[in-house]
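Here you go, one structure.
As you look at this complex, bear in mind that one protein chain is not there, while each of the others sits in place.
This part shows chain A:
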């Protein structure tokens, strides 16, 4: 019955259907797989995926072996969770105010139709009791929570649900370091009144890997969500965040930086709905792309009539083409129906300033180093809100990447 949901399945889709058929799904998982089945792996004929064709990039599920590129030194008090592609490992001892549960069974994924790859993760998880987490935050937790994702062979799926209770806070660092041919990771945030979360995310993968990191976030009254993501991409990497302001005065910061070397593709897609009055969204996405690399930015702010009144929202995307042959695709969208709002957006892509490069060279800095220094400074602005324990290391990772580029 599951295969019938997919029309003309590709080899990869057939393998996914088979994998699903081996499970004993409950209603919610079946619904999620059906939602996935309506589109199959997203492809370029779908408006939201026109620049990021997953179906083409994943002809079949095939294993990869890859080591993590970057070792991030974590603060000694970090609460470390890791996912090996199949199962989560959770520390025995947790600080007060932090509860972590492994979940099995069905759990509705309301945005399944808008997020087909997220729906796929929702359908594939919760069967084993090892790959789905519920993380409840019921205090201002002062130890950062670290989630490391590495491994999975041919395919990896995980789902993590954060419930942050009223006026509680959590700092999260997620490190996605590849190791799976195809992976889809779904994270859902529910922030109650006055709750806050500061999420920092680092994504790396080899040139054989296709990764989708899907996030949804619901913000109640005066909740605050801050996200800083640094992504190096992969054969294809989509980092998609759908956020909804549901209570008055909620605040969101969605910052991202992408770096794409030759043969790498990085996609940042965001969708923010201002579903309550007086909410604030600030979004800054920066990118730097080398010859043969591809960067994609799709950002949308939706501000409905009446409920979206007094919205304050700004979206900026700035990208650098490091070399000829770099490709950047950008689509910033503001859809505004309320009349008393402040919404701004800006979108630029260009090359490094030759005058600045010459000035730096005149002071003794060789051109490749001058390029790296300028680009690093450009990218670092999007990482200013990253968690202080890892921020410098993210900038360092950016620097290493830039030093390895040919330049010119």
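For this structure, a couple of remarks:
Assume contacts are C-beta pairs under 8 Å (C-beta built on N, C-alpha and C of every residue); 3 or more make two chains touch, one makes a residue touch a chain; residues count from 1.
Criterion: contacts and distances are computed from a predicted model.
The chain not displayed here is annotated in its UniProt record as "Fe-S cluster assembly ATPase SufC", chosen from "NADH-quinone oxidoreductase", "Glutathione-dependent formaldehyde dehydrogenase", "ABC transporter" or "Fe-S cluster assembly ATPase SufC". Only one residue from A:34, A:314 or A:369 touches the chain missing from this view: A:369. Remark: the residues of chain A touching the chain excluded from display are 353-356, 358-367, 369, 373-374, 376-378, 380-381.
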